[in-house]
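A single protein chain has been omitted; all remaining protein chains appear in their positions.
So, chain A:
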Amino acid sequence: MPDTLLPDGILTPARPDPAHVPAAPASAALARPRARRAGMAGRRFLSPLLIVLAWQAASSAGLISPQTLASPWQIGRTALALSADGTLGRNLLVSLGRAGAGFALAFAAGVVLALISGLSRLGEDVVDAPMQMLRTLPALALVPLFILWFGIGEVPKVALVALGGVFPIYLNLFKGIRSVDPKLLEMARTLRLGRRDTIRHVVLPGALPDLLVGLRLSVGISWLMLVVAEQVNASSGIGHMMMDAQDFLRTDIIMVGLLVYALLGLGSDQGVRWLERHLLRWQPPSPGYRA
């Protein structure tokens, strides 16, 4: 059976092509990538599925107590119930509001500060040093101070998200502005472009890829900050829902909260990727990039 000659023996029966198989491995290699990608996608989902099945089996058999970890089935039912009675939606909106407001502040402040320090030497002297010092502070360690300053309302939560998210935006945009190709800047001078037009047509678009890198990091950090902020003195939000559930040993609700956080992170990351594809469509697609 010539099938066994191929390294990917599992895949070949799907497309039985006697004309191809006896030929040299070269032609098989040409035909392979598509089948292989489909097969790999399937394979990648296989092991998580097996883990969930084993988890469910262990829960059903009583090997895992629901107070340690709820079963996948139970988590699904709780998720539906929480959605049906509006608990999940209400808390999700609160969390989204905090993350959105904090991230918007981080983005605005990061962009403005990076423009100031990126576009002028004076601005760099004034802005960059304090930013470089502040960024070494672990933002999460500021929670006690923020509570003293802002109380336990919405302000410290939004401020924490903003503080965590501002640095990746600032640092990456600053670097992007400063590393614009000097040859392009010279070209702009020979075209007699003014400072304004040079910034608009050359510097800012040139810094955009770096800004998007910063954006992606910033979005990730914003969620992390939100999680911490919501587990400290919150009376609403996904984090609060989870802390509440802890008091009643409801691991199913805690797991639903975790899932929601994961989905939020995944969704926002996909959003940034979409933005990248759209805004950087002038870049040739890099081989091996998988969105």
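The rule is simple: a contact is a pair of C-beta atoms (placed from the backbone, for glycine too) under 8 Å apart; a residue touches a chain by one contact, two chains touch by 3 or more; residues count from 1.
In this section, contacts and distances are computed from a predicted model.
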**OP:** Assign the chain not included in the display its UniProt protein name, restricting the answer to "Cytochrome oxidase subunit III", "Multicomponent Na+:H+ antiporter subunit B", "ABC transporter ATP-binding protein" or "RNA polymerase sigma-70 factor (ECF subfamily)".
**Re:** "ABC transporter ATP-binding protein"
**OP:** Have a look at A:Leu208, A:Met243, A:Leu259 or A:Val272 and name the one touching the chain we're not showing.
**Re:** A:Leu208
Subject >> Selected residue (touches chain absent from view) among A:Arg77, A:Arg189 or A:Arg277 >> reply: A:Arg189
Original post:
Which listed residue, A:Asp85, A:Asp125 or A:Asp197, touches the chain dropped from view?
Top reply: A:Asp197
Original post:
Please identify, in ascending order, the residues of chain A that touch the omitted chain?
Top reply: 183-184, 186-193, 197, 201-202, 205-206, 208, 281-284
